[in-house]
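Here the structure is laid out as structure tokens; the discussion comes afterwards.
Removed from the display is one protein chain of the complex; every other protein chain stays in position.
On to subunit A.
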């Protein structure tokens, strides 16, 4: 009888022995969340992950700032860019969803670090302070972009899933003060000279604060932080404007989202090189070309290239060159968040509002620093209004396709006037992007909370 049992018994033992091997295989390229940030060695990689998340917000922010405004004409096939280009924006727009998701993705990573870091031992105090400051600065930056794009938004300060699944909008004012707290808390603990401008530094927070107070119309503080950046001497204007168009990590960059050939955005639907150069999904609008080719723009016309072979039909033949000169330019994909040129413009505007129009320490002085670099004639203005309008035009020349235009138009209350002239489809509702359709549908706290007009 025993032989009838032996083999089945052997089989059963064999199976039990192989059970663990078969049922619990080792994952590849995955780390369990509980183990991701457990000791001092984990901190570096997780902070890198935070920056990778932040980089995901770069292109959508640029798209919000320039595609929503009068900077581009659509000529491609993607629905999201057709909607933005022809001003027929809907809450289901993929670019609108992408920015929202990527902002909250970054905020999650920042909150994750802020929650876990206190429990980790063996980290030098300086590093602990720096990592905390980095997380707070980047979180604040995400809310700054978010609140200026969507208006009131959910204020997420924890990684707790249940809290964040049902969360309603917090008023713009509260978000603004939250951003200010994050920025100011981060300021002292970030290094003066980081390893690279791909990472946060004290200068980056100062520049962010300068922009923040400019938006808040707190001119004195805006000027102060701008001056801090300019006088720190950590950054110098490049001598030729075209270097900004064609190079990564120039001497005037303050914070720049870095891509290497390994992780370049390639042909993705949000890859800026792909949108501007590869597919030419959008092309510069004729209105902006007029500005860039005007005399005060000077060298800054090199923001765009012209290829006569492309000139046909609805195509004006121009190409935005700031994200690579050639299709799939592996060398020039970085997205600049803050650079010295913008800081000069912030200070000029803040000074103009404080009545410092001409002379030493004036708006005119700052403006002409950029004019001189662009080999354009000096600007002169008699009145505050003239100076302000010069500065706003200067921002087009200097900052075209860096994601500022729509935000500038909004904060100076000119968006409806300018945009209605640009497109017959423009509606005042487009002062804000809609809350993405999928968020309204999946978050009970956002039910009936869509921005007006969508």
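Methods note: a contact is a pair of C-beta atoms (placed from the backbone, for glycine too) under 8 Å apart; a residue touches a chain by one contact, two chains touch by 3 or more; residues count from 1.
Methods note: contacts and distances are computed from a predicted model.
Peer 1: Out of "Hydroxymyristoyl-ACP dehydratase", "TonB-dependent receptor", "Lipopolysaccharide export system ATP-binding protein LptB" or "NADH-quinone oxidoreductase subunit K", which one is the UniProt protein name for the chain not included here?
Peer 2: Not shown, but named in UniProt as "TonB-dependent receptor".
Peer 1: From the listed residues A:55, A:322 or A:351, report the one that touches the chain absent from this view.
Peer 2: Going through A:55, A:322 or A:351 one by one, A:55 is the residue touching the chain not shown.
Peer 1: Which listed residue (A:45, A:188 or A:377) would be found touching the missing chain in the intact complex?
Peer 2: Of all options in A:45, A:188 or A:377, contact with the hidden chain holds for A:45.
Peer 1: Taking the full complex into account, find the residue in A:125, A:295, A:309 or A:360 that is in contact with the omitted chain.
Peer 2: A:309
Peer 1: Pick from A:61, A:134 or A:159: which residue touches the chain that isn't shown?
Peer 2: Hidden-chain contact among the options goes to A:159.
Peer 1: Pick out the residues on subunit A that sit against the missing chain.
Peer 2: Against the missing chain, subunit A presents residues 1, 3-5, 7-9, 11-12, 15-16, 18-19, 22-34, 36, 42, 44-53, 55, 74-77, 79-80, 82-83, 86, 88, 90-92, 94, 100-101, 104-105, 107-109, 111-112, 154, 156, 159, 161, 164-165, 167, 196, 198, 257-264, 266-267, 274, 278-280, 309-310, 312-314, 326-328, 330, 436-439, 441-443, 446, 454.
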